[in-house]
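Missing here: one protein chain of the complex. Every other protein chain is in place.
Moving on, here comes chain A:
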Amino acid sequence: MEQLLKVSNLQTGFKNDREIQKVLHGIDLEVNKGEIVGLVGESGSGKSVTSLSIMQLLHGTPGKVLAGEINYKGVDLLSLKESEMRKYRGKELSMIFQEPMTSLNPVVKIGKQLTEIIMLHLKYSKKKAQGHAISMLESVGIPRAKDIMESYPHELSGGMLQRVMIAMQISCYPSLLIADEPTTALDVTIQAQILNLLKEIQETSNMGVLFITHDLGVVSEICDRVIVMYAGRIVEELSVDRLFEDASHPYTKGLIKSIPIIGQNKKKLFSIPGTVPSPRNMPKGCKFAPRCEFAMDICWQKEPALLDSNYGKSRCWLEAEDKEEAYDSKYSYRS
């Protein structure tokens, strides 16, 4: 499979008051052509920061990429100047955001927001760009596309706006699409439609998709591979076919157990006790140890490395067991 994106040892921090607080502690991930990779984790696990770091959209936030490499088709995006990076955004890598209602400009007509990106990257004339925009809107299932071009965002529903957003971000045929919880803000019925639409587009265009979500149900439906994040680290990676049977990390297992199943008459839904520790208060060893029912002595002392497991990779002492070399000196997490 052709590799599109390879992120290695990505470290991102947030400046607050005087110090820099690291929130991503060396993320490694790959997205291949024609593949949908799910990036899963609780709120605060660093999923969105990862995607914004890849797009280099941390500008205007206190966030800053501290180290690592983001290799896209052989080019290290982090070494690019802002003016060069702009040529990639929207053209090569596109992004769909969580809140369609606030992610489109309320005072600019839909048509202009669409043609703007088309004229910028495909160098079309205004008229040609409008034609292209209308056909893009039609391709994402928007009826009366011509009228919609003349509408303002507040005149459309959330689901429609997310379709507009998708049409906009795929209008310049990007090779990689980053979807940051694109269905979280939508009704369940609309969610399914948007997921199907994304899957369909991905299949016809053969682009790579990094799909960020906290919903394992969604992952199992559309992803090929899943990466689980916890506290700014990747804790498990495996193919979706294996997810439900062969997940090895207790955190992943906990996430799976907490999916409600229709028809199962449980009084109380399972939930992982506790919350994600704050970056200021990280435990010394495995970051999941305080919430883990299998935590051993070593878990409290040393952080395990991301090692090959039966069907993927896992960052857990249970997997590593005797492998003392598992302690990876490459990344020192005692920050």
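Definition applied: contacts are C-beta pairs under 8 Å (C-beta built on N, C-alpha and C of every residue); 3 or more make two chains touch, one makes a residue touch a chain; residues count from 1.
The definition used in the following text is that contacts and distances are computed from a predicted model.
Student: According to its UniProt record, what is the protein name of the omitted chain, chosen from "Glutathione transport system permease protein GsiC", "TldD/PmbA family protein", "FdrA family protein" or "ATP phosphoribosyltransferase"?
Tutor: Per the UniProt record, the undisplayed chain of the complex is "Glutathione transport system permease protein GsiC".
Student: Quick one: say which of A:Leu5, A:Leu104, A:Ala133 or A:Leu156 touches the chain that got left out.
Tutor: A:Leu104
Student: With the full complex in mind, choose from A:Lys6, A:Lys64, A:Lys91 or A:Lys199 the residue touching the hidden chain.
Tutor: Of these options, the touching residue for the absent chain is A:Lys91.
Student: With the missing chain put back, one of A:His121, A:Arg225, A:Lys287 or A:Lys302 would touch it. Which one?
Tutor: A:His121
Student: Which of these touches the unseen chain: A:Met55, A:Val218, A:Ile272 or A:Cys299?
Tutor: Only one of A:Met55, A:Val218, A:Ile272 or A:Cys299 touches the chain omitted from view, namely A:Met55.
Student: At which residues does chain A meet the chain that is not included here?
Tutor: Residues touching the hidden chain, for chain A, are 55, 57, 59-60, 83, 86-91, 94-95, 97, 99, 102-108, 116-117, 120-121, 152, 154, 165, 168-169.
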